[in-house]
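Missing here: one protein chain of the complex. Every other protein chain is in place.
Our next item is chain A:
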């Protein structure tokens, strides 16, 4: 039969196939890239946060993907919380990350199996929250010797049973957020039967405050409270919608303020952290590696940045290799995007200017692996990145050494003149 012949031919080809690389490279000369991306970050410390996996480099390429990572920064700005999807999470003091040290001290880990999201407390540098597929959120205190949760937030069993005809199914939480001043917890769940929920709890009392289930038709993957207004909540889902809620309203249909249709699938949503408490700019990163910026006050779509535009800004050749790690709030209310190339690292920082147009900003030198998650430590102007090879790096803006200072001054002179200058005896280092 023709099917089996074709199948045999195809399988022969696949067996002979060597490791398939993604083709992506710089479009411009390295000097041009360096001058366009004017901030150069270099690693201050490099260490390992995960044991090296027994990966094979055989032609079949059967490497299991690295476990999904979550991170957040404590409000003191020097301790980072990171966790694996497997369930363990630990704290890392950025001032104590020494080179080559395997950061696997069992004493500093907490376990919440089925971990899906981590958030640090907004007021205390010692407590954090974690959510999991078991449908609960737990509050932990790092000073607790026993490594047990201080508080557990779950759905009220009794009211659940009263509301549903059959046995209440557990609702796996995919992402959650804690409001400013630690008042409320809002969590988004997976699609369970036909509903995906937004669950709410009061932190101090631990009481469940109810749920919304009408505004999304698929898994809720992004939940973010406004940085200053704790009644304002943004949620995103794989159904492509970005919803904005005013939690002061009691009924869900009154609380829903806006629904923005990204026409894609939402991976994360971020509020701009401007000085003004009424800032309403929301940046959304989609699973298709594109960015959309919406205004939650006027309801307007301010910007739509596709992979092609990002590749151009990144000065790379292949739009299909663009990977967005996440979106960050930089100084002066600027919005930054950390982008990588799927061909391997080449991590660059893109800034959205006042018109929300992407501009090159920073280079993370010699980064060859895709960054899974990163934290921006604004007080110290440093970045902490966790990449797919299990390495954690702390980056700082390299202060230019004397030789570099000369090169910077001669930026506008042709490369030939630069070469000549270097040979002049009185300019040598």
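One rule holds in what follows: contacts are C-beta pairs under 8 Å (C-beta built on N, C-alpha and C of every residue); 3 or more make two chains touch, one makes a residue touch a chain; residues count from 1.
The rule is simple: contacts and distances are computed from a predicted model.
Matching "Fibronectin type III and SPRY domain containing 2", "MADS-box domain-containing protein", "Sorting nexin 7" or "Large ribosomal subunit protein uL1" against the UniProt entry of the left-out chain gives the name "Large ribosomal subunit protein uL1".
The residue from A:121, A:215 or A:339 that touches the chain not shown here is A:215. Checked against the full complex, the one of A:258, A:271 or A:395 touching the unshown chain is A:258. With the whole complex as reference, residues 2-3, 6-7, 10, 14, 17, 19-20, 22-23, 61-65, 67-68, 85-86, 214-219, 221, 238-241, 243, 252-253, 256-259, 261, 263-265, 267, 286-289, 299-301, 318, 320, 323, 342, 370 of chain A touch the missing chain.
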